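Shown here: the complex without one of its protein chains, the others still in place.
By written order: A and B. Residues from 1 in each chain.
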Amino acid sequence: MRANLQWLVILTVIALAAQGLTQVLPPYFGQLLILACINAILAVSLNLVNGLSGQFSLGQAGFMAVGAYTAASLNVFGLGFLHGTPLGDQAALLLSLLAAAIASGFVGYLVGLPTLRLRGDYLAIVTLGFGEIIRVIILNIQAVGGARGFISIPNSTSAFLVVFLLSAFVLLTHRFVMASQGRALLAIRENEIAAEAMGVDTTTYKVGAFVVSSAVAGVAGGLFAHYLSYINPSSFDFMKSVEIVIMVVLGGMGSVSGAILAAFILTFLPEALRPLQDWTHVDLRMVIYSFLLIVMMLVRPQGMLGRREIWELFKPRSPQ
Amino acid sequence: MLNHSEQRKSVLEAENITLSFGGLVAVDRFSMVLREGELAGLIGPNGAGKTTVFNMLSAIYRPQSGDVRVMDHSILGLKPHQVLRRGLVRTFQNIRLFKDLTVEKNIQVAFHHANPYGFAAALVHTDHYFDIEKHYAERTEELMNVLELGHRRGALAGALPYGDQKKLEIARALATGAKILLLDEPAAGMNPQESLWLMRMIEKVRDQFKLSVLLIEHDMKVVMGICEKIYVMDHGVRIAEGTPQQIQKDPRVIEAYLGMRNKK
Partner (left out) sequence: MEGFLQLLLNGTALGSIYALIALGYTMVYGILRLINFAHGDIVMVGAYAGLFTALAVNGPAHPDLFHFFIVLLAAMAVSALLGLFIERFAYRPLRNFPRLNLLITAVGVSLLLENLGQVVFGATPRVFPDIMPSMNWFQFGQVAITNQQVTVFGTSLFLMVVLEWIVLKTKLGRAMRAVSYSHEIASLVGIPTDKIISFTFAVGSALAAAAGILVCISYPKVDPLMGVMIGLKAFVAAVLGGIGSIRGAVVGGFLMGIAESMVVGYGSSTYRDALAFAILILILLFKPAGLFGKYQPEKV
């Protein structure tokens, strides 16, 4: 238990360092850093479903949208009385993020139910469909701005909070994987029938993975909304879902650190490619993205790290 | 001798179970009883319906009629993981290991159904969590030793040689703590020496863990040595039951086996 306190200190130090870094760096890089960390949270959340439970979801942006809109609505329409003081603003943000997690988790439960019957490509298509339906519904809710978008959300997301939550999610995911519950989930990925025969309640675990994954994506959405103070449904379209999938695949499905690494690369790469765009006068970024994805699948189908974590790369390989 | 065994408590019963796939009757009114501590065999030519019987006994398939009872309670409508909680576990003919997990983790998955610590305890690493995990590590070690897998502990299950994969499946089944063990062709693909070793091993764990074992084989010779009771199936029907001596003399069994050989 004492280790928890140590970890709390470590996470706080990392988050403070990130906060300091954003103060020192030019605002542009600070912004990229925060967006990269939000993307990393999304990648970590999707990794639970696509990497650890062996299902395939293509609708993560939909859960992110539910979280973003829930958090923004609660904060703008319900928690105005807390605003004004820095402490009040942060309290309102935390409450909104909690609401985002609950709302997204609930929607994740509704979407997770079909996972009991479907697998592989079918599941991918259904989650894609749900993601799009969520977006269309939001598009038609005028109270949150519809197609015009939701404006003047308090911009209370700090680098400290984003990095703290990201590190916490990584730590918790790692602990989960090492525990009995994590082994049960991995067993489902490896062989569902055998997992069931060995006593794993596969139904509960598969839906559970969906719920937790959606809840975390919802938190990322809430952070996103409170960072940009403006969201609109097109921020959460199919392309966003694909982007998150690419992060998980590129990093190596099942590897948390790989997903984070990929999230950073994919956030910074388009910016690094900007000079190319100035030079050629066409936006080649998405072309390069998609080309990379195909090449990656062809030459290194297991992703950059496979199922290993960065810290495992330096350990000697176990005897086979 | 026989009378004595009939008095033991029955732990697993199948009563007239029937299953057909699209008009083809795979198993037709099959009945059997497995008694406590017994080592029984289910034999028959390929395609006789043995694995389908196993799938019904372990609730992977639901019989269209008839009943399956584990410890006197019907398991119809239960899921396989619930049947495990009633004390029945099985292995698979076409090995189903968790290929990308290590030997140790493969075994530890089987502890999960009775895992005493909760989700929150796992995340905040309570003392209870560490105690249980330590206990798991010790039991894993024991089981690896029983099955002579100790030197493979860190290897990925999918990378093991075939024989070791078969052993790991048994180790994993034992790890569940279930007292009724169904083994689907445990010796398939093994040479005669290995099968002999395996059969001795099965006898040994039966005594050590106080198990009741039902195993499928299609090679008669393998089971004759160790089984107290044998059920013979052909074309989805039970054609004989009895002690090895009775089975060997049974004309229907001889016909099923010889008939098959003649066709070849």
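The criterion applied here is as follows: a contact is a pair of C-beta atoms (placed from the backbone, for glycine too) under 8 Å apart; a residue touches a chain by one contact, two chains touch by 3 or more.
Everything numeric here is computed off the predicted structure, so don't read it as measured data.
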item: Residue of A:V242, A:L269 or A:I310 touching the missing chain in the full complex; value: A:V242
item: Contact residue for the chain not shown (choose from A:A3, A:A17, A:I133 or A:I151); value: A:I133
item: Residue touching the undisplayed chain, where the options are A:V24, A:L87, A:A143 or A:L298; value: A:L298
item: Hidden partner interface residues of chain A, rising order; value: 56, 114, 117-118, 120-122, 124-126, 129-130, 132-133, 136, 140, 193, 242, 245, 249, 282-284, 286-287, 289-291, 293-294, 297-298, 301
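Assume only the chains that are shown with their structure count from here on.
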item: Whole-Å separation of chain centres (CA-atom averages), chain A against chain B; value: 42
item: Sites on chain B touched by chain A in the complex; value: 58, 60, 79-81, 84-85, 89-90, 92, 96-102, 105, 108-115, 117, 119, 122-127, 129, 132-133, 136, 154-156, 159, 172-173, 176
item: Chain B contact footprint on chain A (complex, rising order); value: 1, 3-4, 172, 175-176, 179-184, 186-187, 190-191, 193-203, 307, 318-320
